[in-house]
Structure formats: C-alpha cells, structure tokens
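For this depiction, one protein chain was excluded, whereas all remaining protein chains were kept in their positions.
By letter and in written order, the chains are A, B, C, D and E; residue numbering begins at 1 in each of them.
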Amino acid sequence: MHPKRRNRLFSVLFLFAGAGISVAFVLVALNENINLFYPPDKVVGGGAPVDTQIRAGGMVLEGSIARVGEALDVQFVLTDYQGSQFPVIYSGILPDLFGEGQGVLVQGRLGADGLFRAHQVLAKHDENYMPPELADLKGLKNE
Amino acid sequence: MSEFLLTTADLSCERDGRMLFSDLHITLSAGECLQVMGPNGSGKSTLLRCVAGLFPDFDGTVDAQPALYLGHKLGISLLLSAEENLRWYQGLAGQAAPVAEVLERVGMAGYERVVCQRLSAGQQRRVGLARLLICNSPLWLLDEPLTALDEAGHRLVTGLITDHLASGGGAFCATHLPLSVPQAGTLELGMSN
Amino acid sequence: MSEFLLTTADLSCERDGRMLFSDLHITLSAGECLQVMGPNGSGKSTLLRCVAGLFPDFDGTVDAQPALYLGHKLGISLLLSAEENLRWYQGLAGQAAPVAEVLERVGMAGYERVVCQRLSAGQQRRVGLARLLICNSPLWLLDEPLTALDEAGHRLVTGLITDHLASGGGAFCATHLPLSVPQAGTLELGMSN
Amino acid sequence: MTLKTLWHRLGSPRWFYQISRPWIYVLGILALVLLVTGTVWGLVFAPMDYQQHDSFRIMYVHVPAAMVAQSAYIVMGFAGVLLLVWRMKLADMVLATVVPFGMSMTVFALVTGAVWGKPTWGAWWVWDARTTSMLVLLFLYFGLYALRQAIARPEAAARACAVLAVVGMINIPIIKYSVNFALTLHQKASFTLTEAPSMPPEMWLPLALNVLGVYCLFGANLLSRLRLEILRRERGTQWVRDLVLSGSA
Amino acid sequence: MGMIAVPTATSAPRLFWSQFQRELVSVVRSKEEALNPLLFLFLAISLFALGAGGDPEVLQNIAPAIIWVLVLLANMMSLEGLFRRDYEDGTLEQLILLAEPGFVPVLAKIAAQWCVSGLAMTLLAPIAGLILFLPSTVLPTLMITLLLGTPALSLLGAVGAALTVGLRRGGVLLAILVLPLYVPVLIFGSSAVIQHMDGIGTQAQIYWLLAITMISITLAPFLVHAALKISVEQ
Partner (left out) sequence: MGMIAVPTATSAPRLFWSQFQRELVSVVRSKEEALNPLLFLFLAISLFALGAGGDPEVLQNIAPAIIWVLVLLANMMSLEGLFRRDYEDGTLEQLILLAEPGFVPVLAKIAAQWCVSGLAMTLLAPIAGLILFLPSTVLPTLMITLLLGTPALSLLGAVGAALTVGLRRGGVLLAILVLPLYVPVLIFGSSAVIQHMDGIGTQAQIYWLLAITMISITLAPFLVHAALKISVEQ
C-alpha cells in the first residue's frame, strides 16, 4: 500500500478504536452510581468516620422536627425508611423546601454519641411539580 | 506530476495595510533558480512563506512541489547537537543520507557533537544548511541563505544550489547579494513604491 | 583620557578547548576603524565581547573608552515600538538626540510606532543601528552590522561609520564583507589553523 | 435542489445572505409572541407548586436559558468541525457570532439558578456536577472570546476558535448527564422524549412556549448577526458594493 | 538530468519513536523541564505543610484537593514550554511542514511530556500524600486516579498550549483555555480519593477518568496538530 494511504488508514483506525473504547467506559461509568454521601445505614452501622467532616443524606422522618433551645436550633432525624435512622442537630436558617419526608443532605461531623452536628443543610427536590390542589388530591402534604 | 516545480497565479499579499506584492505570476521549472530581491520590508520573506504554506493570507493560487523551507528561523534546536538535529530530520523526512558526510560538506566536521547553542552564528547557519542535503526535496525555498556566513560559506551555498539544480531540483531564494548560480532569474519586489 | 580609544595587550582567549586568538595587541585611535575578519567560528564575536566587557574569560588586558556594543542580539525589545526602544536608550545614556530624526536617518520613517515584532528582519536591524546615533559613545563595537540589510542598508552603515570617524570616534567591526570606510585597517582571525 | 448543491451553496456567504433575509422576520416575530405569551402565562397565570410555591416560576426563565446556552455551544461545535474539515467560510462566521449570545444565556442560566437555589436548596451555590459543568461552559465561552481577541489574523483566529469549540464539546454530555450522579442537588430532567412530563399541562405548556421562543430568538439573533458579519467580511467584493450602492443592504 | 526523490513518508511507529527520543534528549539537556513539575509539586506541598503550621487534621482533610490541584498546576506550567522552544527556534514549522502523518510526532511530544510530568508525579505521589498525613490506605487510590487522569491533562492541555504558542500573552490565555477542560478530571480524581478516605466506593469515578482519557487520546493529537498549524502560519 502507498505509505500515505497506509498512514491515513492508520489514523482512521486509531480514531475508531479510541472512540469505541471511550464510549464503552462511559457506559460502564454511567451504570456505577457516584455516591458522594453517607446513607443512613452507613452512618448507623459505623461505616462513617467519627468526628471528621462528612456529608450524609436521607429523608426527614415525619414528626421528628423539633426546635431546641434558641430560636435557630433545630433537631431532626434522617431515615432511609429501611430501618436505619440517626439524629441531626443544626443551627441556622433552613431552606424553604426543608420539611417532613423531604430528602436532605447534611454536612458536618458525626459525634461518638451518634448525634450528627451539621453546619449546612441542603434540600434536594425531585422533578415532580404540581399545583397544591392536585397535591391534596394525591394526598401529598402541602405545607 | 506537473512540469513545473512551482507556479503561482495572481498572487497578492497585503500586510499591515500595505500591499506587498500583487498579481505575481511565477513559474519555476526543474534546474532553475529564481532570486527574489528587494529592499528591507518589501515582502521577500512573506512571499517565501506563502509558497512554503506558512502564510495563508494571500490572494491567488500557489501550486508547489514538496518544498523545503529555510527561513530566518533556522529550524535547529539549540539544545541538541548538529548530529542530533539532523537525525531528527532524517526521521521526519525519511532519508538515510549519511549525517557525518553531510556535516563535512557544510564545513562542520569536528563539531558534530557540540550542542548548537555553543556554536557561533555562522556555524549554526551551516547546520541549518545541512538540512538541505538531508531532506531531499525538489524545491528549495531559501530566505537569505548567506546570512552570517563567511566567504567560504558563500561559495558553499552557491555550490549546494548549483548541484541541486544540476540534479533536477529548483531553488527560490530571497537574497540581498546576487548569487552566482547558473540559470538564475531575478524577481524584484518593492519597486512599485 | 588616553590618546587611544582602545588598547589591548597580550589578549588571548580559549573556548571549548580551542585557542581562538592569542597575544593580540590592538590599538585604535580616534578617527580609525578596525575590521576583524575571519572564517565562521574564528572568534570575532568573542573578541568583540571581550572588549565590550561582556566576556571576562580572557588572558591579557583590555583598556577601552566607553563603548557601544551592537551584537548578534540586537538589544531591541520586540514588544516595544522603535520609538519606545530608543527613548529607553535615551533614558539610559542620557542623550537627547531627537528620536524621529534618528529613525528617519536609518530609513525607518513611517514605522516609528510599529511594535518591533511586526517588522521585517532588516527593519529590526535598522532600529538596532539607530541606537548608535542615540547613545553617543566614542567607540563603536559592531558585530556583523550588515546582516539582513539591503544595499541601501550597506550604504547606510558605511555612511554612519564614516560620519562617526569624522567626528572623532572609532569603530571596531566584525564583518564578512569588507566595509568601504576611510582609515580602515583589518585584523584577520583564525589564520593560525 | 440536491443535497450536494445545497452543500456547495451553504459555502457561499452571498447565497446565504440573500435567502436569509425573510427568516429573520419570521423568527423574530415568532420569538416575540412565544416569549411574551409563555412568560406572562408562566409568571402570572400558571398555578403555583405545592412545595416550592411561587419560587418555582423561575423555571420559566431558567430552563429555556439553560437549554439554549448548551444548544448554542453545540452549534459552535458543529460549525467548528465544518470549518476545520471543509474550510466552510460560513462556519467561521457562525463561530464568531454565536459566542456573545451563548455567553449571555449561560450567565442568565447561572444567575437564575443561583436565585432559585437559595430558597429551594438553602444555598446560592453548591459545587456539584451540574452547576460546575455549567460554570465550565461559561469559561469555555470566555476562552473562545479571549482567543479570538488574542489572535491578530482573523483566519487564524477562526480556526483556533474552531479547535477549542470542538474540544469543549466534551462538556456538553457532562452537563446533560451530571444530574444522574447521586450527589447533585439539581433535579433530574422533567421532560424526556420517552416519558410524559412530570407536571400537569398548565405548568409545562408555558415552559414549552418559552423554550420554543428562546430558540426562535437564538435563530433570529444568529441570522441577523451573521448577515452583518457577511457584509463586513465581504466588503471588498463586487456584490456587496452593488448591494450597498443600491441601498438595500 | 538526475531525478530528485520525493521525500518518502516514514512509517508512523518509527516517526513516533524518533520524535520521542528527541524529546527525551532535550529533556536531559535542559533538566529544567524534567524536574520542574516534580519540584514544583514537592516545594509547594512543603510550603503548604509549613503554612498550615503542620496541623495533621487540617492538612489531611484537604490533602486530596491539594495534591490534585498542584498536579494540575504543575502540568499546566510544564505544558507552556512544550511547544514554545520549538516554536522559537523554528523546528515547529519544519515539523508541521515535513511530518506525515503530522499527528504522530505531536503525540510523541505529548507522551514525553507526560512521562516527565504526569507519570513522574504519579510515581512520587505517595510521598506527597505522606507529607500531608494522608492515610496510607488511600495512597493506591491516589496513584490510580493520577495514573488514569494525568494523560488526559497532558492531552487536553496540549491543545491549549498549541493554540497559544505563537502569542505573546500565552500564559494567561493558556490558563483560561485549559483549566475548564481540567475541571472534570480534578473533580473525579479528588472526589475518588476523598471517598476512599471516607470508605465509599470509587468505581464510577475511575471509569469516568478512563473514559475522559480515552477520548482525549483519540481526539487531542488531531486537534493539537491543527492548532499548531494555525500557530506557525504567520
């Protein structure tokens, strides 16, 4: 084969092989979930380090929100509804979306006593939007 | 393969708002040398770069055989020795001309392994000239090949060009001093203003 | 003030294990020009740098009046325009020669404000030459002042040197082409080998 | 007209200049109508959300801006390929003209997102995958802008920008799929091609209008700036001179 | 009249190897380039340890970020010189004019740069980790992520370096162009290390790094070659 043509073929093969392998890796990567926080079972089961900066996430257990002491201190329980749950204490302004049954992410330190002292609480919301009336019909809580 | 090593048609180029040359029709056949002359800043280097494919902002067409360009910048890495530089060119252009012989021809015998940074200005130019013998292109584009060379160096350059023409190559040179090579035509730039 | 612009005694220099020159006795008086000639790599540039005080590894003595050195490196900042470069030299050397006139003299009228990077090779050299008129030193040390210049440029250089000699200065030049200036002597290097 | 002749014609700025004129008006008027209807409907008449209350209305400006900001980049990526491979003149002009629009839409999406994030998430800004990759998009627009400014020769600048635009395309799927990583606070897509929207029509219809509207705006903006650019670049040619002399440019 | 042989194209692997060798020789000649990234990494890390007053806990938490950010910066700075010297002495234009296929020597240059920056830093990263009190159990993760991520840094960065090599104001522009491209690598890389420290799996990040590196290997050489061509044309 003419060397120039051979080189061109070489380039094309190189491109195809590279693209194929990359796509394969992306597909594998998308199958793996990136978990960037501790779910409640890890926190309870001792899977999370004590007294270091970590993030944890879960749902706010219904009826667990309690104001303690000063006006801004609030305590609540995060659960995965699978039997694991842990208490969180936080002092500061909560996001509007914070509420019972809501998914939240907390950032802070887990004490040896099992109490999570958060310095930041972020609310995660889902992709479902509906008017209040419809939510009432569906039995979803409307704050 | 066309019969000409180089043809240009309607070649014009403007730089910084000044028209350097316009409507150049150049043809160069095997065995010919064309010398571009003209005052400083008249566009000789620019014309050579247009032909070499290193300056695309021109109007008109250029049609050239594979060319070897030797410009104001030598194309010699100062960190490497003469020998290493030429070996690299061999790798690029696929020729196996013996490096030692070539260096001897350009008068650099004895300096093969000296890092180019430690060579004098003229010696560096000679290493640059050695490239002409390594990369065996039919068309040579030489921008002021005599710069920094001594008298023997001038003879060397004319000798190299003459041999190249004799073996069917062509040369297109920008010079201030006319080169005494056979079959040489001249093109004057910068005469319009 | 001694009667000579430059005297050297027993000047020798070795580089990379090669003796470049030895036991040079040079004297240069006002109104004289000395041309250093010799093949590539014979040590012309090195000699000039010894005299300029830019190369201390020599044996012997050098005794020179305040000198202005124009070497292979131009001493022109490519980021600045010709005018800005010369103004800076004025600040350094304390002369108030009118920059515009000087640039006109070296044929760069109309290019005063162009950043030097955008000038052609010969135009950059001309800006370098303009320094000679700005920094008014009695002794000029010129390393291949004709490089990259066209014919008019050659005449310019000889003109500059002639005027300088006439006004009581001296010049010490390394060249490959003999310069046609009055009162010029030559010194050949590299004849020993 | 065969595909091949269309292809050749697209390479000719003059042809493009002549056929594009009516489209500016069509797209411009469409954009105006759609955006006004959609925005008024969304901000005033659409029902509020049971959880986010009125703050969810930011959606009607945030989502269209975020979508068109990415689409603008995709357009540039394709233009970059066209320019690099086929040297199409028009592609270069597209590259030059899209940057300001894309950049402003990216800024708009970021700002509205931040304004929305404060009440819903509890923070103006979080360093998660969606927000970060969107910020990267903004930096890519900055880079394209700066590169064009830095290179003096327009032809070189165009091709350099094309290279960067193509490289930056890697970021687009990252923006798109970043919400599927677990950490993002950002919600997943509400609209997909395969499923019904996860909100009632009286909520998504105004959004759809706005999205359509902003794409029409993009088209109108692109065409009008392209036509200006064509005139500027071809000012030396006969047809532009004739056009200017006849006063119909 | 004799005939002049038109230059025959060398085979791609030979071309690669010839260029790669040349780069290594240059590196040996100017040790600067070989040592710069490593030296930068270690000096900066020691400075961090000094500036933080040597507090292990403060350092440990931020260690993955420090190492990854410094690797990024070191790599970016070493890229600045990748084409600059060749540009200045004119060998770059010869490379673009003569090499066929042109992307092969480009790839060789990048590979050599990676060896002296990315690879070298990967190999010495454990020491950097220990200086910053990183638990020794996460050092393998640190090395793996660096090994998989740094090729992408070199390749993507080379595109920026090639685009800016002819410009006087290269430094700033290079940073503006390159750092956004580096961000995904940084995020996946450092979050993998952080997660490993916290005892969470790191599979996904590693696959992402692999994917990014593969796509850059595939595309970058062509793009760099195109960018270099633009830069020498003036």
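Everything below uses one rule, namely that a residue touches a chain if its C-beta (ideal position, glycine included) is under 8 Å from a C-beta of that chain, and two chains touch if they have at least 3 such contacts.
Model, not experiment: these values are computed from the prediction.
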Touch criterion as defined above, residue of E:82, E:143, E:163 or E:179 at the omitted chain: E:179
Candidate in contact with the missing chain, chosen from C:21, C:69, C:111 or C:172: C:69
Of E:25, E:73, E:115 or E:147, the residue in touch with the unshown chain: E:73
Touching residues on chain C - with respect to the absent chain: 30-31, 52-56, 65-69, 71, 73-80, 84, 87-95, 115, 131, 135-138, 166-169
Residues of chain E in contact with the chain not shown: 29-32, 35-36, 39-40, 43-44, 47-48, 50-53, 55, 58-59, 61-62, 64-66, 68-69, 72-73, 77, 168-173, 175-176, 179, 182-183, 186-187, 190-191, 194
Those residues of chain A which, in the complete complex, touch the missing chain: 36, 53, 107, 119-120
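Just so it is clear, only the chains that are shown with their structure count from here on.
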Mutual neighbours - chains that touch chain A and chain E alike: D
Touch-network distance, chain A to chain B, counted in steps: 2
Chain located farthest away, centre of chain C as origin (C-alpha): A
Between the pairs B-D and B-E, the one where more C-beta pairs touch: B-E
Chain with minimal offset from the mean of all protein Cα atoms: E
Rounded Å distance, chain B centre to chain E centre (Cα mean): 36
Separation of mean Cα positions, chain D and chain A [Å, integer]: 30
Multi-chain contact sites of chain E, meaning residues that touch two or more partners: 8-9, 204, 215, 219, 233-234
Contacts with two or more other chains, residues of chain C listed in rising order: none
Pairwise chain contacts, counting only pairs that touch as defined: A-D, A-E, B-C, B-D, B-E, D-E
